[in-house]
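Chains shown are a subset, placed as in the full complex.
Chain IDs A and B follow the sequence of writing; residue 1 opens each chain.
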Amino acid sequence: MNRKSVRAIGIACVLFMLGWLTAATVSAADREKLLSDPGVYGTFAAFRIETDWGKLDQATRIANLTSFRGVVEQHREKLAIDTYLMRGLSDHADFMLRVHGAELKDTQQFLVDLQNSAFGRYLTSVVLLNGLTKKPNYVPGFSEQLKSDLKGPSESGPYVMVLPIRKDTEWWSLSQEKRAAMVQEHTEAALPYQKTVKRKLYHSTGLDDFDFITYFETAKPEEFHSLILALNKVKEARHNRRMGNPTLMGTVRSLDQLIEVLAQ
Amino acid sequence: MNRKSVRAIGIACVLFMLGWLTAATVSAADREKLLSDPGVYGTFAAFRIETDWGKLDQATRIANLTSFRGVVEQHREKLAIDTYLMRGLSDHADFMLRVHGAELKDTQQFLVDLQNSAFGRYLTSVVLLNGLTKKPNYVPGFSEQLKSDLKGPSESGPYVMVLPIRKDTEWWSLSQEKRAAMVQEHTEAALPYQKTVKRKLYHSTGLDDFDFITYFETAKPEEFHSLILALNKVKEARHNRRMGNPTLMGTVRSLDQLIEVLAQ
């Protein structure tokens, strides 16, 4: 075992003694509902950590991270909060939070408390995307076979990719039928990746500078790459005025795992 | 009650003793006039707070915020000043001011005094949009039914969205009739959201890099999202060269509430 690993274990011990490495207390049922219901707001907040942070001694860093954990725990009553490590896979941010809530003001209060915390003093908010989950617009018109195919389970993480999309003005002026036909073609092209790439869609027109936030998890980035290639080939893709920019890539990490990385 | 809440109440007490948490002294009648008359200038100034601010001790922060409050109070004789918390809902700014005045130089003096204040030393002006309220250009030609429908009341806040718009060059070269027809279609598409989304329009051609500043308040961001979707579908939307970018989203907060957040 090398010196690096020994140090990492030492940090984990300290965090454990501080009572951090416990199971999360949030109700699994409520969380599941927030993650699957329509009409839920989803906010993606990506942060950069100031270079000053790295120059603090470790005890101070751990003390500050206690405030991070505290703020997250406090807001888990109302919100489903997921944490991601972006550093090393994205040049846009160091970490990202995905927050689901019934009310955007609860999400705002959480993020304000985070930035007001001791840890928050070292953060810059670099990307903030607000979206909304909705009942599928076009699925009701799909064939029974396609509807049934869409119900299969998807494998999750550890890789996460978030690509916001802005449609062109022509897209919105098309008839519902034409858009439905294109979305069906899109859905069929994505079907072969149903099992290996988990997807979730957020509508964000008016809530930020995009129309959609597309969220993906996979164990195989190569599969995700093939999925996006397949989606680029359908007619609906011609109406993407902007896709990605930023493309946010990272890995799913529990709060404890994320804090461990930041403490080092 | 958790420790966090106890601390927040403590701060509120200090602010109260400093005489802050009093009612605003500005004449309600004048404010109403500034907010409803044509020929009034509206300026949207969004600020970022330096990360150094968060590293000050709380007493210093509260002392500095006294200067913020003082500057706002001093200029409320001539100006209607509204305050918004953007942090947590927008990656562009921490807070925003909306200033209505009969003269832009009064607005400038207010913002100069703010930046020269003790609090202002920690602010960066990130977005500044100048607009003008005008009598409706196209409404006189609308049907009596539509004119009457437009008179219904709208619910307000707590959510605020500001989207600046730049039209393409073709828009301006269209005849008044063609533009009137498109604006009527736009207005009819917006009508179902008349009650749940409050709107206000500012003309800004020449006064900043946009042609319009559109301001919205709602209690239901989902309704606002649907409104913008509906507006994207009408022909007039094809003449938007830029819409949003930045999209500014936040919540309406009184000056006292905003200061409380910044003091923590």
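Convention: contacts are C-beta pairs under 8 Å (C-beta built on N, C-alpha and C of every residue); 3 or more make two chains touch, one makes a residue touch a chain.
Just so you know, these numbers come straight off a predicted model, no measurement behind them.
J.: Quick one: how many copies does the complete complex have, if 2 are shown in place?
T.: The number of copies making up the whole complex is 5.
Here is the rule we use: only the chains that are shown with their structure count from here on.
J.: Quick one: report the Å distance separating chain A from chain B, using the average Cα coordinate of each chain.
T.: 29
J.: Of all residues in chain B, which touch chain A in the complex?
T.: 2, 4, 51, 54-55, 85, 87-91, 158-159, 161, 163, 221-222, 224-225, 227-229, 232-233, 235, 237-238, 240, 244-247, 249-251, 261, 264
J.: Which chain A residues qualify as touching chain B in the complex?
T.: 39, 41, 43, 45, 50, 70, 74, 104-105, 107-113, 115-116, 120-122, 124-128, 130, 132, 169-170, 172-173, 203-209
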